[in-house]
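Of the protein chains in this complex, all but one are displayed in their positions.
Chain nomenclature is as follows: A and B, assigned in order of appearance, with residue numbering initiated at 1 for each chain independently.
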Amino acid sequence: MSAVLQDPQLMEVNPPLVRSEDYHDLTEQISVIVEGDVVKTPLKYWITLAVTASVTGILGLMLAYLVSTGIGVWGNNRPIGWAWDITNFVFWIGIGHAGTLISAILFLFRQKWRTSINRSAEAMTLFAVMCAGIFPLFHTGRPWRAYWLFPIPNTDLNLWQNFRSPLIWDVFAVSTYFTVSLLFWFTGLVPDLATLRDRTASKLKQYIFGALSLGWRGSARHWRNYEKAYLILAAISTPLVLSVHSIVSFDFATSVIPGWHTTIFPPYFVAGAIFSGFACVMTLLLIARWTLNLQNLITMKHLENMNKIILVTGSVVSYAYATEFFIAWYSGNIYERFTFLNRAFGPYWWAAWSMYTCNLLIPQLFWFKSMRNNLWVMFIISITTNIGMWFERFVIIATSLTRDFLPSSWGYFHPTYVDMLTFAGTIGLFLTLFLLFARFLPMIAISEVKGVLAVQKHTFKDEEVVAHDLR
Amino acid sequence: MSSLINIQTPNVTGKKYWRSLNQLADTKEFRDWVHHEFPANATEMLDGNSRRTVLKLMAASFGLAGLAACNRPVEHILPNSAGTEADNYLPGEPFHFATVMSIGGHVTGLLVETHDGRPTKIEGNPDHPHSLGAATAIQQAIVLGMYDPDRSAKVLQSGKESTWPALEAAVQKLSLGDGSGLRFLSGFVSSPTLDSQRTAILKKFPKAKWVEYEALSRDNELAGANMAFGQPLYAHPKWDKAKVVVSLDHDFLNLDAPTPFFTLAFSKRRRVGSEEDLDKMNRLYAVESQFSLTGANADHRMRMKGSDVLQFATDLAAALGAMPGLNVVNNGDKRGKFLAAVVKDLKAAGPEALVVAGPRQPASVNALVALINEKLGSACVTYTKPVIDKSNSGIDALKALAGEMSAGQVSTLVILSGNPVYSAPADLQFPVALSKVATSIHLGAEEDETAAAATWHIPEAHILESWGDEASSEGAASIQQPMIEPMYGGKTPVEIVNWVTTGKFTKSHDIVKNFWLAQFTGDKEQAWRKALHDGVVAASKTVDPIKVTVDTKKLATALGAATKAASTGIEVGFYPSSATWDGRYANNGWLQEAPDPISKLVWGNAAMISPKLARDQKLTDGDIISLTRGNVKMEAAVMVQPGHADDAVSISLGYGREKCGRVGKDVGANANLIRTTDGFYFAQGFTLAATGKRETLATTQERGTGDNQNGRPLAREADVEEYKKSPKSIEEMSEVPEIHSIYPEFTYDKGNQWGMAIDLTSCTGCNACVVACVAENNTPVVGKDQVLRGREMHWIRMDRYYSGDENDPEVVEQPIPCMQCENAPCENVCPVQATSHSPEGLNDMAYNRCVGTRYCANNCPFKVRHFNFLNFHRHEPELVGLVYNPDVSVRMRGVMEKCTYCVQRIEETKIKAKRDGRREIKDGEIKTACQQTCPAEAIVFGNINDPNSRVAKLKKQERNYAMLAELGIKPRTTYLAKLRNPNPELTA
Partner (left out) sequence: MTLDELKDKIGIGEDKVYAAMGAFDNPDDLVEAGRKIREMGYTKLDAMSPFPVHGIDDAIGVPPSKLGWIVIWFSAMGAATALLLIWYVGAISYRLVIGGKPFFDFSYSIPVTFELTVLFTAFATFLGMWAINGLPRLYHPSFNYSQSHRASDDLFILVVEANDPKFNPQQTAEHLRSVGAGDVEVVEG
């Protein structure tokens, strides 16, 4: 069977003869990872988990210190009211975009190769958005009042929210995004949970999976509604994913600060989000592929396709950089001009140039097929891309604030150890959640892969070909 | 003698009185707390919140429970608030009491706002001739000093804690005989009562001596007159009469005038209220070494070492033909041109010409100036005899005293409210001399260097706790009345002098009142009450100016004798500190955090050097250098000051206090270490060497690029002539496109629409408004560490921009409060509506709604929003809390705050208006704190909806502009461009 999944494109050309064992093998291969008692989880897994979990602990400590003492424990100051906090928020939200994109958009475009990666990509989205959510919540001076950001009729002051504020748009966008992604992800999980329920011998697991799978029994009627639901969720997730990062970019685009106040941001941010998101999926898949031996499910074909997307989105981002500079010069606005010169040659030149290197130059390697198929190259580029994208957000946020309109109020930002450890902590949290997911839930959508498999094995009648698979 | 320990205070309300506080002062908790509690109003948040501190705070709070019941003194004091009396006051209704203070002989009348007996805010007394309602930064900040928990609270014997009875015994033991061993050392005596006591004492003890010494005094002024006229006289420049002013190293707009009076008078000819004022505008030439505010406001500035000013003055006199036999050396260089132009201008101005010399300059320069003014026939200066004798005042007198002391001829030395051990010239070895004195009694406000060295130290009452009086150099006398009983049982100079010399303790109230009743005629009691109420004694006739002429021949010889020190090596100049003056205000957080007007330095001083010297010596800001001359040496961090004279170092006195409260201790470097009698104000021949060490200097404005405007039209300026030709030029400095909103705009055309106009022409850049705002709005002091992190909280800040050549830059100062934009960018982005617009056009801030996203601060183009990054009040002793204005809430950690146009004052006035049954508010009825105190009247606030209001009129001027108007934000605060009045001959 592994031979079958090796190359989807190939499978589609000439479906080999199939025995029903193919389905069973597939079930086996994915389920054993979860069932755990069948094969022993590699030790390297537990070591990695231990490390990430302890880093997550540090996050807890840092947040406790922050809340008890005040934002002053960070390096933020006047004029730099936002620094690493919002940088990290945008960074994580960006990463969160690839998941929904893969599961929704690629689904609508019938990209079958998505099936073996969409589950983990969706999970990644959820975890990334969790990490992202931490920052807007804790960057407030009075986190215990953060609930005022939601339209809850409050007796404190009987004041409402200001719907002119992009931050409120953010609140709605991010919470909606998280909720929808969660529903989408869970919907996809249910049939596989049913599979696990039916396989396990342990009473406890039967109860757990039984409850989670909501009594799913694969009835044709159910499948019909299920597919409809999945289609609708995919259909709404697609504009949603685009809206979320557009709205995040409004935080800056709607302001008056030179370097923030620019209309190019929405598309620019979305492209950047996909760029960093795919890079992050890439990193995780490569690790999972290595630690959990999924070479035959996550194939070179998948990886190369993703590299192509990274190349495209990376180029879009680079184009945005160029446009920004052009507009700054073309506008003739002294403040705009200064901001962008200051960005590249001012005190933050190092941040700007690491960003250009990582996002603009390095991904160009992917023009070469050999590079797209080299595991080490793609692993390194996936890392540098995320570094570059973090710097992009930092450059946009910090350098624009350090030197705005009045030279008298110019400043500089020095991060404190709390800034750094908090960010590191979220990375720990992210990896911890992902490792737990990879071990205790089916990382690959069993029923979807089977569906693909079936289509390959099906000998098409001509009219069906037209009707069914448009590609 | 219990009357000494516990002033009789009838128990009126049954609350705890200071009597009990004195007892409290002997409890362990209280002493611990007074010893170790966290600095008054200075917070270093990221450390020190240990359990120990917290416990002590609790102890302190417990110990101070009694203080919550601040109460007025028992003696009859009279509020200035017309028609009311202190006895029948409404709780919550503030009272204003008139009193007076003197700094180095500069006397200013004050008006103190008290809430339920707590002094909270100091304003100038409008009825006082030297205040006219204005007050300087220092004068306003002394109210914080009164609540300083580090103030001297107990009697010390040789630095160790003692008791009143012990002191009592010691005083009784004193045998003064004919006074041969009795010496008094006081600061500048400007109190008629004290002076009368002195006269009496010197009659009673013919051999006794009374020496006056101020680290920063007016002695040279008197000596100069003596040289010129043969008698010591005060010179009184009539700034408002002068059309051309030449200042020879006289920073009369800031450091050399600890009174608002000079700025007030000077700006009368500077302010441009209407077109015709343009022609009346004065012209200021400044000759100086350090870049001072006067230099910054001058139309032309000539930098030269302090020691070269004498030569310049001589040349000036010669050029004017004032001194036969003297001739000018004009070699057509920059200096020569400058001199020629000045001479021409002065001659043209004739009676409207005024030349002044600074207190730093020797008698010879002051004398030459007198000569020059006489030659010019200047009507802008008058001379008066000192109302209080100054014959034994100054460094020579101190030198003699020190001599007697070291020779063991002094058995009893009474030091009245000074700190000579710290401030006396280094070569006098004053500490050593003091150790030779059998009994030295020091009356001081804090346990300072002298308190530790003297055999006895007596806590001194704060100005706001004291009965006393001050007479200005022109003779206008005022009664100093307390608003509150001395918190620590402090005593006043008159009490101590009387006690030591008579052995009987009489309360200063009685002494002062008796003195004045003797002066009054007619209904004495009535006169006394009126004096208290008005803050000036009507009876005290101001001395009439006397007609004097310079004895040219005498002067010539005297000048010949005046040794002109050859200026070799590095010159070091000693300056007052804009924060601590001579060190006496070092423990005041408000002042320590008020940025120096030019260098923007806070929490410390620095050795100011010119860019050239810095390059030659390869020094940058923060490099610590050593200054050595003979056997005196000090180390200080350097700061490069554009426009500073080359080969010269300027350093502020008043820092590096070793025995001081926790705010001022070891802040900055002590310049007194290298200050000697032969180089009291400036001295040549210093060697400057880098030590390789560094110190981080905290400034509130970024050095380097942040110092100039980068070609942005923010603080706009023009020369008067250009402006007359093309008034539109100001507006056109930024092109403001026609802005069409996609929304229907709100029209603010009904009722009161508050707005502000700030005139950059008359604004000198003194910090008065900054401190006024701190006092009025309870903005926290954050400490050096937080300032370094860019978290200072001043709601109004003074932006300073250089322009032109780094050696002779021009400076423009621009006060930045909140602009109260009608289309405020900050409001749009707040997610929780914590900031919104009032119908009267105010950009309101609801602290208790703020969640602290800081988005508004990011989106504020002026960066006037300040975030409470930490709980800046966390370690504040309860005592300091008493200074807060009860009308303004103290903001908690995590919320944003900003200038409100003093909304509490606006509302208060509206309520009053309603009570009086009227709707409209009279123009000028509401004054913001910054406006009220501004000596230059540069800030005008009012209803822009009323075309006849002052602010509306000002905004009609052509030079009125709104910063960043092109953003479409419609700021309510606008600026009137700075107009300079340069001499065409020098600009050409």
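Keep in mind that, in the parts below, a contact is a pair of C-beta atoms (placed from the backbone, for glycine too) under 8 Å apart; a residue touches a chain by one contact, two chains touch by 3 or more.
The shown structure was predicted, so the numbers you read here are calculated from the model rather than taken from an experiment.
J.: Can you work out which residue in A:Arg224, A:Lys308 or A:His414 touches the chain that's missing from view?
T.: A:Arg224
J.: Can you tell me which of A:Trp144, A:Phe163 or A:Tyr417 touches the chain that was removed from the display?
T.: A:Phe163
J.: Taking the entire complex into account, which one of A:Thr313, A:Thr339 or A:Ser447 touches the absent chain?
T.: Counting the whole complex, the residue in contact with the absent chain is A:Ser447.
J.: In the complete complex, which positions of chain A touch the hidden chain?
T.: With respect to the unshown chain, the touching residues of chain A are 18-24, 27, 151, 158-164, 166, 168-169, 172-173, 176, 179-180, 183-184, 187, 191, 194-195, 197-199, 214-229, 232-233, 236, 239-240, 243, 247, 250, 446-448, 450-451, 454-455, 457-458, 468.
J.: May I ask you to list the residues on chain B that touch the chain which is not drawn?
T.: These residues touch the chain not displayed: 741-746, 822-828, 830, 833, 836-839, 970.
We adopt the following convention: only the chains that are shown with their structure count from here on.
J.: Would you tell me which residues of chain A are touching chain B in their complex?
T.: Touch list, chain A to chain B: 69-73, 75-82, 136, 139-142, 145-146, 148-149, 156-157, 159-162, 164-168, 171, 251, 254-257, 334-335, 338, 401, 403-412, 414.
J.: Going by the contact rule set out above, which residues of chain B touch chain A in the complex?
T.: Spelled out, the residues of chain B in touch with chain A are 45-46, 701-702, 705-712, 714, 786, 789-792, 797, 799-801, 814, 816, 825, 827-833, 846, 848-855, 857-859, 861-863, 865-871, 893-896, 964, 967, 969.
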